[in-house]
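Every protein chain except one is present and positioned as in the full complex.
Each chain gets a letter, A, B and C, in the order it is written, and its residues are counted from 1.
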Amino acid sequence: MQLNFPIFPEQASSMAGQVDALYLFLVLITTFFSLLIAILILYFAIKYRRTPGRQAEQIHGSTLLEIVWTVIPLGISMVIFVWGAVIYYHMERPPANPLEIYGVGKQWMWKFQHPGGQREINTLHVPTGRDVKVTLISQDVIHSFFVPAFRVKQDVLPNRYVFTWFKATQPGTYHLFCSQYCGTKHSGMVGQVVVMTPEDYASWLASGKAEGSLASLGEKAFQQYGCTTCHRPDSGARGPNLEGVYGRPIRLTDNRVVLADDNYIRESILEPNAKVVSGFQSIMPTFRGVVSEDEIIAITEYIKHLSPQQANPLNNRSTPTEIRDSEVPNIQQQNKQQNQQQPAQQTPQGKRPANPSGKKP
Amino acid sequence: MSEHSHPTPGLYVVILLALVVGTCLTWGIAFVDLGKWNPVVALTIAVIKAVLVVLFFMHVHYSSKLTKVTISAGVFWLMIMITMSLSDYLTRTFLPQ
Amino acid sequence: MSTATAIVKPVMPERHFLNDNYGIRSWLLTKDHKRIAILYLFSITFFFLIGGVFASLIRLHLLTPNGELFEADTYNKLFTMHGVNMVFFFLIPSVPAVLGNFLVPIMVGTKDLAFPKINLLSWYLYMAGGTFSMAAMVSGGVDSGWTFYAPLSSGYLKTHVIMLAVGVIIAGFSSIFTGLNFIVTVHRMRAPGMTWGRLPLFVWSNYAASLIMILGTPVIAITLILLALERGFHIGIFDPKLGGDPVLFQHMFWFYSHPAVYIMILPGMGVISEIVPCFSRKRVFGYSFVAFSSVAIAVFGFVVWAHHMFVAGISVYSALVFSLLSYAVAIPSAVKVFNWTATMYKGSIEMSTPMLYAMAFIGLFTIGGLTGLFLAALGLDIHIHDTYFVIAHFHYVMVGGMVTAYLGGLHFWWPKITGRMYPEAPAKLAALITFIGFNLTFFPQFILGYMGMPRRYWAYPPEFQVLNVLSSAGASVLAVGFLLPLLYFAWSLKYGEVAGNNPWQATGLEWETSSPPPTHNFHEIPIVTKDPYAYGEDAEVTVVH
Partner (left out) sequence: MSTSQTTTTDHHPALAHQFDSMEQQQEASTFGMWVFLLTELMMFGGLFTAYLIYRLKYYPAFVAGSTSISVSWGFANTLVLIASSFTMAMTVWAAQNGKRKTQVWLLLATMVLGTAFLGVKAKEYYDKWDECHIPGHVIGKGFNAWGGCSATDKSLGNIAEEIRDPKAHGNPNVTEVSAEQTAKRTEIFFSFYFAMTGLHAFHMVIGLGLLAWLTLRARSGEFGPAYYTPIELGGLYWHFVDIVWIFLFPLLYLISRHQHGV
């Protein structure tokens, strides 16, 4: 047994301090009111203990007091609500230009893929001082990605991408837990997050054996499954051109407008007919059961890197379907902002992932 | 309740006719293209039919306030369940599948 | 007043509901709400003990970090069966089905509940549900967790999930029928003069809990039916592989299961609202605020469920709404705590066993309730969700609150139920042991949770061991505290002092009839002319019979 056991978790992310501040505030509130009540009860119990002849003084109540102890807790809880909501909003709003890592949860392990193509199991290496966005998906049941030292947690759902982000501040090795019960070896679905200085991280990246960048893996899969047959830039293509499509609003055949994000690309691979791009026939067969989660991730990453030759095409709003900003559902606005930063993405050592556009599809 | 007045067979027949007409109307309108109003119209008619059944066949029109409050509470809670669940689904980009 | 009771030595009434009839048939076919309450008392104690054994095994296992006592599968079954037994077969029925069943008709001044046969049926349903869950347990156990999250439970586990779900569904209908009976009884069966403003707060809180039972329970029933259909017939409702949505399961599950915690705690609050005025010899402070706060909790309780799902992938906006609404429940709970405390002010306080439990309740519930604020605060909940912090929080409310109130109520009304007093000294000792054991068990879990120890872990990192050992040590103390009452309650049945009609000189109709009450509760249906908790006015007069 470790007798010098800690009673407070390490702070290793930019978020940890904010969460802890709220926590300590709440501890303070809790201590204050618990003590207040406890002391009052004990004091009353002793002061007004029953002695022969003691008569209780009958008091029916006091509306003023009731209002006071309704309003004060209400005020305090609104402070807590706003404080908690601000932190949450910050957590849910991903930073611009993050380092993007993909994570796949399955019974009972974590798999991570770095943009440079490095793969890890149950271990995640990240640099300090850089916003890291982890996009997560599960292959089977619901898991939950939990790094206590970062104060982040996100349930990992099957069939849908979710993300969490953090900015590590302290180099070290931290626990990674699955916190959503997922079957027999739930408690074995643990791992480590290794936080390194940017220099160490760069050399770790360099030492890792990668078969090529994630995007280049995606390109291979893209060709292997024959996607290039239809998804071509020329006018006679049977499928929409995917160049520069990522992160942009897309008009569908039924005039709805959706955002071409990770989830949309995934859906279009598995359920192509659900949201067909305007002007195209729904002739794409489903790839459900054919491609693996890893391959979908790689293909998504590849599509992200597909850009027409203009300098920064993704900021160019005049897409062929002429979609105005106001048509984009609000919820998607924030995603969009974040996604538009995409092309600038680079690995820390400044090495762009193998440029897939060298071979224009 | 026994002192309250009760509906007569005549009224029951009227309600029956109204329900039959409502059903036929639902059926007929279903084949007319009203765009997104089709389900709205169908459900509106369904609500009217249900209200008729509740008020007259189930005698709520002649019942105590308590019964009326009870039913309203039930509908209210059902609405809580539906709207609050949808408040999640409609405010995220819908689960892609 | 103490002199009056000392002179007249109370005697047991000649005929009462316990000796009106004999034989197994007279119990198993009884329609007397008091006898049904006794049936519940025994069956609930049984399930509490089973759940307690599972709890002890869990704590024993967690003494070491590497999972050395049980296999992971066994451990998963242990916490599942602990949760299912305690939640569905102990906490939900405990106060309403035992104390409520016994007291609600007497407190409102009627001969029985509105539907005695349905009341008996609800006990049989409870037992049938219990049988299914026991069968699932005996035939290999279930490892779905009490929350049955899909798609794990619907598509991946190999254990008898359906059997357990059927048990829970059936027990749910038992709860629905109890709630229905209470609601109708309170609305339609009150004695003359028993206006809503004169209803004892225990009745108010059981009424509020009944609202949740009838409106929430059918939703868990249909949810589990859909889960069972998906598991049995592979139709897609919740499993994404079949086109379903697992988050929908959580919405529907928590639509019931969050209000369900108010089914558990509200009747407990009702017990406290009876005990505190009685032993303070004072009117309850702010009667109408305490009464309406029960209803407010029941209503607000229905619009906060998704605070269990902040990390589950719900929309940001919906999370904000649910977080905001969650604080709405905190306010009426706070109002209650302040009112109880104010009731003690300038009272004439007797520290008897029920009062000790009530004081423990107020303190522990305050901590339990305030730590709920942590979990409703969005940014903070992200970190502590699904950790031991949650476990500590709900055990503070459920064990520190609800079980404490149940035990307090049992002591308070034991003389009414059995006609005999429990022995005071061991009872006080048990209350003290429970309090100490409880805090030792669950306080370390708050720290563990904030450290990041996830719940339902069979093995854990070694730096968490000391706190886990502390917790396990506390659990053994707590177990002693829970077992002691079993012994002295049994002892008191034969050797306890005869209580008399009103050993506490309390107000309320239940104290005006004999102890134990006659089969039809009152020899003559009472006419109520006084406000509730009319202590200090003519409380003494009612004692003389």
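The criterion applied here is as follows: contacts are C-beta pairs under 8 Å (C-beta built on N, C-alpha and C of every residue); 3 or more make two chains touch, one makes a residue touch a chain.
The structure displayed is predicted, hence computed values, not measured ones.
Asker: Could you tell me which of the visible chains the hidden chain touches?
Answerer: Spelled out, the missing chain touches these shown chains: A, B, C.
Asker: Among the options C:201, C:237, C:370 or C:384, which residue touches the chain absent from this view?
Answerer: The one listed residue touching the chain not shown is C:237.
Asker: Given the contact definition stated above, which residue among C:99, C:183 or C:325 touches the chain not shown here?
Answerer: C:183
Asker: Which positions on subunit B touch the chain that was left off?
Answerer: Interface with the chain not displayed, on the subunit B side: 1-2, 6-9, 12-13, 15-16, 19-20, 23, 26-27, 30-34, 38-39, 42-43, 45-46, 49-50, 53-54, 56-59, 63-64, 66-67, 70-71, 73-75, 77-78, 81-82, 85-86, 89, 94-95, 97.
Asker: In the full complex, which residues of subunit C touch the absent chain?
Answerer: Touching the missing chain: residues 105, 110-116, 176, 180-181, 183-184, 187-189, 192, 214-219, 221-223, 225-226, 229, 232-237, 242-245, 248, 252, 255, 520, 524-525, 527.
Asker: In the whole complex, what residues of subunit A lie against the chain that is missing from view?
Answerer: Its contact residues with the unshown chain are 253-254, 271-274, 276, 280-286.
Quick note on the criterion: only the chains that are shown with their structure count from here on.
Asker: Between subunit B and subunit C, what's the gap in Å when you average each chain's C-alpha atoms?
Answerer: The mean C-alpha positions of subunit B and subunit C differ by 37 Å.
Asker: Please tell me the distance, in whole Å, between the geometric centres of subunit A and subunit B computed from their C-alpha atoms.
Answerer: Inter-chain centre distance comes to 42 Å.
Asker: Which residue numbers or ranges of subunit C touch two or more of the other chains?
Answerer: Expected reply: 240, 247, 315-317.
Asker: Residues of subunit A touching 2+ other chains?
Answerer: 159-160, 331
Asker: Considering only the defined contacts, which subunit C positions touch subunit B in the complex?
Answerer: 187, 215, 219, 240, 243, 245, 247-248, 251-252, 255, 302-303, 305-306, 314-318, 321-322
Asker: Considering only the defined contacts, which subunit B positions touch subunit C in the complex?
Answerer: 66, 73-74, 77, 80-81, 84-85, 87-89, 91-92, 95, 97
Asker: Can you tell me which positions in subunit A touch subunit C when the two form their complex?
Answerer: Against subunit C, the touching part of subunit A is residues 1-3, 5-9, 18-19, 22-23, 26, 29-30, 33-34, 37-38, 40-42, 44-45, 48-52, 54-62, 65-66, 69-70, 73-74, 77-78, 80-81, 83-92, 107, 140-142, 144, 146, 148-149, 151-155, 157-160, 162, 175, 177-188, 331.
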